[in-house]
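Read through the structure below, which is laid out as structure tokens, and then see the notes.
A single protein chain has been omitted; all remaining protein chains appear in their positions.
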Amino acid sequence: MKKITEIIFLLSLLSWTSYAAVNDFCVADLKAPDGPSGYPCKPINEVTADDFVFSGLVEGNTTNPFNAALTSAFVTDFPGLNSLGISAGRLDIGKGGSIPMHTHPGATELLILVEGEITAGFMTPFHLYTKALKPGDVIVFPQGQLHFQVNSGNEKATAFLAFSSANPGAQLLDLLLFGNSLPSEIIAETTFLDVEQVKKLKARFGGIGIVSS
Amino acid sequence: MKKITEIIFLLSLLSWTSYAAVNDFCVADLKAPDGPSGYPCKPINEVTADDFVFSGLVEGNTTNPFNAALTSAFVTDFPGLNSLGISAGRLDIGKGGSIPMHTHPGATELLILVEGEITAGFMTPFHLYTKALKPGDVIVFPQGQLHFQVNSGNEKATAFLAFSSANPGAQLLDLLLFGNSLPSEIIAETTFLDVEQVKKLKARFGGIGIVSS
Amino acid sequence: MKKITEIIFLLSLLSWTSYAAVNDFCVADLKAPDGPSGYPCKPINEVTADDFVFSGLVEGNTTNPFNAALTSAFVTDFPGLNSLGISAGRLDIGKGGSIPMHTHPGATELLILVEGEITAGFMTPFHLYTKALKPGDVIVFPQGQLHFQVNSGNEKATAFLAFSSANPGAQLLDLLLFGNSLPSEIIAETTFLDVEQVKKLKARFGGIGIVSS
Amino acid sequence: MKKITEIIFLLSLLSWTSYAAVNDFCVADLKAPDGPSGYPCKPINEVTADDFVFSGLVEGNTTNPFNAALTSAFVTDFPGLNSLGISAGRLDIGKGGSIPMHTHPGATELLILVEGEITAGFMTPFHLYTKALKPGDVIVFPQGQLHFQVNSGNEKATAFLAFSSANPGAQLLDLLLFGNSLPSEIIAETTFLDVEQVKKLKARFGGIGIVSS
Amino acid sequence: MKKITEIIFLLSLLSWTSYAAVNDFCVADLKAPDGPSGYPCKPINEVTADDFVFSGLVEGNTTNPFNAALTSAFVTDFPGLNSLGISAGRLDIGKGGSIPMHTHPGATELLILVEGEITAGFMTPFHLYTKALKPGDVIVFPQGQLHFQVNSGNEKATAFLAFSSANPGAQLLDLLLFGNSLPSEIIAETTFLDVEQVKKLKARFGGIGIVSS
Partner (left out) sequence: MKKITEIIFLLSLLSWTSYAAVNDFCVADLKAPDGPSGYPCKPINEVTADDFVFSGLVEGNTTNPFNAALTSAFVTDFPGLNSLGISAGRLDIGKGGSIPMHTHPGATELLILVEGEITAGFMTPFHLYTKALKPGDVIVFPQGQLHFQVNSGNEKATAFLAFSSANPGAQLLDLLLFGNSLPSEIIAETTFLDVEQVKKLKARFGGIGIVSS
């Protein structure tokens, strides 16, 4: 009979290990609306091991004009990440391919090169920080910095990515400038690009512009 | 046909730019209950430019016994501020007017004087930090410090305010002490004010006391 | 009539003291789902003094095999604590009793000894930080560290506890290792314990294992 | 010989358990200047168990005009608290004594009553939240709220305090208003107190005013 | 003699209001190195009211090719802002002038228009959020978003700015892309700009490139 008593006591010791343990983890209830610090917590009795595992961070299809593919494991695919301040991705870039200039306004990115050669870097107003990376090299792009990744080798390149947010946004510079309804004259005035250049790129990217005003 | 392919690819690059981008911004859904880090996010497809713009930070009506007016642009008026840790206000003080002693328990305040002269300051147990401000002067009242603003010039004074919170509370000392049901004897005992002084001010401010117990 | 005008003006000064003052406090609405930064806020007009007071942090019943009792005052019992980053507890340990090894993954713990003698400490991979405490001694167990408390005196010992979280979880090492469905062979392999020892303790604690996979 | 190899391997597993473990704990080097998030860390090889233990949270001397005593265990006395967001205190109030109105601009306070009766509370512009506390009651004063504690019983009262900061400041209202060089006229204007009352209290508290300008 | 005793007692009540009050404020010691959460604190006895006041947020000189001027009040000019998460600026744009596309990777910006008309906005990959602002309008640019400001009226425009950081960085897009040693071919490849356009702008902005590798 001792066992029962002990377990009851241990359970009572744990009476404060409440089922809504705000500090230990909070698996996303993805059906509820998102909030400033993440999604509300799924009831603990509905949480399973599958909430903490994501499958499919495998090689993407690079047969596109850019010879590149990005795969992501963010909180919307992987509810166990909620509020933990971390997520993952995978980058495949074929020979001659590249990932265009972009920023992540809400996350630092870490890139671990596992195969091939990637030249990557970020810029501040006065400096360029760049390097040709070999397998086993890791580069960090601090939060909000404009950065790029180019396959500078003779073969396919593969990297794993980690982000300091469960749900990092990505902002491709061309879509910001040319993919919406911002008038060509304002773009030209505020970027110093020639209007013809702006119009050419708006023609290329502008079809997806959605006006919000 | 290349354009379509490119856009599809760019969109796939952006597949992780999910519509619930927790880190980029989270416009308040003001109909939902508030939480410790702000309001839940409005669905991104309901967000418009108007969520990020507030109109009406103009001169207030100072024809009142205090010759002063405060106007605010906080998250409850301006849902784009949600969780961004900033908000704004405007202060107009007529000649001879002042803003009584108060604190903001959850926000630092920055005051930018644009017209007239204001003498403002805050106190710690051992020091007074105060200055007569001229247009172009900026003063900071660190979070939670008791502070005051007095028109010390010969004309109307105007200032813009910024707060380090999307929804700063304001606590006027007189309302804290004399505007509720706290018994006069306890007030006198814990402030060293004379009981007659307390009763006089309770008569002035006490009508709005609401007992919570 | 002046009084009315003044109060109206003061109220207008307070127009920004909105009822959803995100920064001042946010009493938990315990009927709503928890989130990463705590519970949503209860409407301010439903908040009473009772939300900020907890009753019952009194001596627990130590007539159990461990001669010990833990009592807690966490947000789930005490909604005024929501998002304030603090909570309380009380520990009573009879002569010869002890609290087994455990961690709080999301909170630092402070123990204030008020009666008797407790030997307590925590460990890092290279060091043991321990002390026999007398009444009036305070010890801190930094967040996430494995720690223990043993009554090392000749009488009952009592301590008050504070945690740097409104809702700290507690993880008893024995329940982590022996109280669930983790196979004995994996436990033995990853702890270097003998399999017989593992099986003996699983028999003692294992009845409450719940498989999640 | 196996043992040596194993330990070397375990040490190598721990090679990343660097001596400057920024996340685990950071004991204050109190000889270095303080910073926004606390003191710099003491070298780990100088850290001892004594850094995590404070002695002396015992009954204070209440033979003063206020029949009250406060004792504190903050980071400046107790370097192991550095950056952990928690600290402790003890409050003794003799019969008829009280602690005057004050705020902690940077910390929430938790009061655990262990002996006697204390009536305590805090105020917002529209409400008073107060209660007569019995032993075993806990009350929370959210960060930055003006609050008070009065011995409302027939005997000495004792409470333990916890704060959500390693180094909470305390601001006694009388010292803020009357203990420095703020001119009586400005105090009267911004508090609505009578000038005579202000002068009376400045005479009582004003001797310690230090002008900073 | 009572006064002395009382003050001594009040001082002892304040014994915990230590001079290094980590939570109340921490004025920057600008001669010490900066850290992740700001500058170390200046000793409290060297702090004066001047640390909390900045003078000079006045109209800038707009007689330059861009008809625009920016003035700032950041922690490096204004040490009282240290770690308080707020700072200020002033923007003057002459008729026909504009501020080029830029981001603040570490701060949200609030713009309060006081005179003239400014059309301002920010872009996400799929949307443009923009508005022509009138005096009294406030617009928020969430942290890290690419944004612009154009004088769209017939007269000079003036705005006050607030930032959610004591020391916001500013990244002008043209300097990021064309002001450093990043090779024209990589810029063209990762922005889809024509190489001739890139070379033209590098010639215009490239003189200040500094290679870091």
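The chains carry the letters A, B, C, D and E, assigned in the order they are written, with residues numbered from 1 in each.
Definition applied: a contact is a pair of C-beta atoms (placed from the backbone, for glycine too) under 8 Å apart; a residue touches a chain by one contact, two chains touch by 3 or more.
It should be emphasised that the depicted structure is a prediction, and the values quoted were computed from it without experimental measurement.
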(request) Indicate each shown chain that the hidden chain touches within the full complex. (result) A, C, D, E
(request) Using the definition of touch stated at the top, determine which of A:Cys41, A:Ile93, A:Leu133 or A:Leu201 touches the missing chain. (result) A:Leu133
(message) Contact with the hidden chain only, please: which chain D residues?
(response) 2-3, 5-7, 9-18, 20-24, 26, 29, 32, 35-41, 43, 47-49, 82-83
(message) Contact with the hidden chain only, please: which chain C residues?
(response) 98-101, 103-106, 119, 121, 123-131, 142-146, 148, 150, 169-177, 179-182, 186, 189-194, 197, 200-201, 204-205, 208-213
(request) Could you list which residues of chain A touch the chain missing from the display? (result) 14, 17, 24-25, 47-58, 73, 78, 80-81, 84-88, 108, 110, 112, 114, 121-122, 124-125, 127-131, 133-145, 160, 162-164
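Everything that follows uses one rule, which is that only the chains that are shown with their structure count from here on.
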(request) Name, by label, each chain that touches both members of the pair chain A and chain B. (result) C, E
(message) Quick check on the contact network: minimum steps from chain A to chain E?
(response) 1
(request) Count the residue numbers both chain B and chain E use at their shared interface, divide by all numbers used there, and answer same if that is over half, different if under half. (result) same
(request) Pick out the pair in A-E, C-D or D-E whose interface repeats that of A-B, meaning over half of the contact pairs match by residue number. (result) D-E
(request) Please compute the C-alpha centroid of chain B, do the same for chain C, then give the distance between them in whole Å. (result) 34
(request) Please compute the C-alpha centroid of chain B, do the same for chain D, then give the distance between them in whole Å. (result) 26
(message) Please output the residue numbers of chain D that touch at least 2 other chains, ranges allowed.
(response) 99, 104-106, 121, 124-125, 127-131, 142-145, 169-172, 174-175, 179, 204-205, 208, 212-213
